[in-house]
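Heads up, one of the protein chains got dropped from this complex, but the rest are sitting where they should.
To keep things simple, chains are lettered A and B as they appear, and every chain counts its residues starting from 1.
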Amino acid sequence: MGRALAVIIWILTLGSVSLFFVKKWWFPTAISEHAPALDRQFLLTIIVVGLSFAAAQIGLGWMVWKYRDRGQADRAMYTHGSNRLEVVWTIVTAVIFIGLAVMGQSVWASLRFNEAPPGSFKVEVVAQQFQWNFHYAGTDGVFGRTHPTLIDDSALNFIGIDEADPSSKDDAVHSVIAIPAGRPVELTLRSKDVIHNFWVPQLRFKQDLVPGMAIKVHFTANTPGKYELACAELCGQLHFKMRSFMLVLPTDEHTALIGLPQDQFQTRMTELLAKYQLPANN
Amino acid sequence: MATTVAGTKPIIKTGFGGGSKPRGPNGNGSSGRNGRNAASRIQSSANRYRIGMWVAMASILMMFTALTSAYIVRSGSSNDWQPLATPRVMWLSTALIIVSSITLEIARRKLKGGFLSAQRVWLLASFALGVAFLLSQLFAWRQLVGQGIYVSSNPHSSFFYVLTATHGVHLVAGLIALLFMSMRRRVSSANEMQIAKSQAAADAMTLYWHFLDVLWIYLFVLLFFWR
Partner (left out) sequence: MSGETHDTHGAVHRHEAPTSFIRKYIFSLDHKVIGIQYIILALVAVLVGMTMSVLMRMNLSWPGTNWPILGTLFPGGAPDGMMTPEFYLSLVTMHGTIMVFFVLTTAPQGGFGNYFLPIQIGAEDMAFPVLNMLSFWVTFVGFVVILAAIFFSGADSTVGPIGGWTGYAPLSALPNSGPGQGMGMNLWIISIAIFCVGSLLGALNFITTLLNMRAPGMSLMRMPLTCWAWFTTAVLALLSFPVLLGGGILLLLDRTAGTSFFIPGGLYVSGVLSGTSVNFPIHTGGSPILWQHLFWFFGHPEVYIAILPGMGATSHILATFARKPVFGYRAMVFAIFAIGLLGFFVWGHHMFISGMSPYSAMTFSILTLSIGVPSAVKTFNWLGTLWGGRIRFTTPMLFSLGFVSLFVAGGITGLVLGQSSLDLPMHDTYFVTAHFHLVMGVASIFGMFAGTYFWFPKMFGRMMNERLGRIHFWITFVGVYCIFVPMHTMGIVGMPRRFAQFTEYEFLATLQPLVVFVSIAAIATVIVQILFYFNLVWSIFKGEKAGPNPWEATTLEWITDSPPPHDNFAGVIPTVYRGPYEFAVPGAPNDFILQTEPDPGTVPATEGTGNGHNGSRH
């Protein structure tokens, strides 16, 4: 029984570890600037995780194999433990775990402890049940005034743009986000109703959109393309359908797009969405 | 790695285990439970009411801590925080509950001294003062409603109603307990267990009441002075 248990535990361990090793299903190729550091930290962590997991399971299997009751005449070892061992393995574990934690903070700090660099491309994001609204400031770079009392979904004014405000003349609102490649992007995240979450797997980045708050985040995407955008916080019955796209465009293409007025903006977006393909699954 | 029954020295030094050497019962077990005489065992058994009350108070305190942190967070989360003016009757409430604490403490000491009739009188006095406290709270509520201030009017009024209502609910529980205590039959002085239980129950009850008193003062300060 002990040997059988040990073998089963080891087989399950091998199977579990190989699922990660084989990488048949793995992270999609990253496109953001912070992703290499993040992926490295993940790799380091998963190696520690994998080794600890394997060591514990191998140890467990070994114990039940070797110390199974085989009808020996003598008894088990009579010991209540070892204080020295306790101290040693507590310290070693603490160093490894807390070390990992501290190492991981630099990626976090680079993303969250500072504001977006000057010259970032700014987009306002307004989420609602169950669509995304991206507000572009246009060539003047100034967002037109919005107010909740001006929202009228049936009239397609999803984010409450004040048409009387001159800055809103060159603004555009679209359900797809288009950002420039290689340039920092600052998103101001808002919500109309409940909590949503902006999530593009290739970005290695997600953030809640909380009603009543305007949360600023920034990142830089480097690889042009079209990527799926999902909502990653339960927001109602059509949470699973709150899908859109993120277009990462070469600078010229992007600047040209932003300069377009609303109606042409829509058409151009449709063209771009057809032009770029989703990345192949790894 | 096997050790024989004859006992070779174990490879690992035995650490501080859970009592590897047989020890006698002295000094272990719940204090008093292993007491050499029945009296200390009785006291120890009755003690559970006191211990239970401290435990219960810790729990109630956590709830009010949660509400306090919600209060503090909410006061800063938006600019719609409009603290209510202190209704004058709240000062009366405070006075009533402080006096009721004093009367209940007197009742407790009367019981300790064996003056059971006196205890009952002071218990009923505390009960009456507690009821008066509740009435003064309801009066304050009515005053506010009369001024058009409801639970949803603004965040401060929301917390006012929630905090006073939660305190009030716990106070009602205390009043019911007080009533039960004052209606209890006298216990024979020969029954040591019952006497110990009575005293422990009285101690626990009084502790609870003082706790509600201090809690009220804290809420009063939080609602009307911290803002």
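Everything below uses one rule, namely that a residue touches a chain if its C-beta (ideal position, glycine included) is under 8 Å from a C-beta of that chain, and two chains touch if they have at least 3 such contacts.
Just so you know, these numbers come straight off a predicted model, no measurement behind them.
Engineer: I'm checking contacts with the chain that's been left out. Which of A:Pro36, A:Pro117, A:Pro211 or A:Pro250 qualifies?
Structural biologist: A:Pro211
Engineer: Looking at the full complex, which residue from A:Gln128, A:Ser168, A:Thr188 or A:Thr220 touches the chain that isn't shown here?
Structural biologist: A:Gln128
Engineer: Provide the residue numbers of chain B that touch the chain removed from this figure.
Structural biologist: The missing chain touches chain B at positions 1-7, 15-25, 27-30, 33-34, 38, 41-42, 44-45, 47-48, 51-52, 55-56, 58-60, 62-67, 69-70, 73-74, 77-81, 150-152, 155, 158, 162, 166, 193.
Engineer: Going by the touch rule given at the top, which residues of chain A touch the chain that is not shown?
Structural biologist: The missing chain touches chain A at positions 1-2, 5, 8-9, 12, 15-16, 19-20, 25-28, 38, 41-42, 45-46, 48-49, 52-53, 56-57, 59-60, 63-64, 67-72, 75-83, 85-86, 89-90, 93-94, 97-98, 100-102, 104-105, 107-109, 111-113, 128-129, 148-149, 151, 153-154, 160, 192-195, 197, 199, 201, 204-208, 210-213, 215, 228, 230-241, 243, 278, 281-282.
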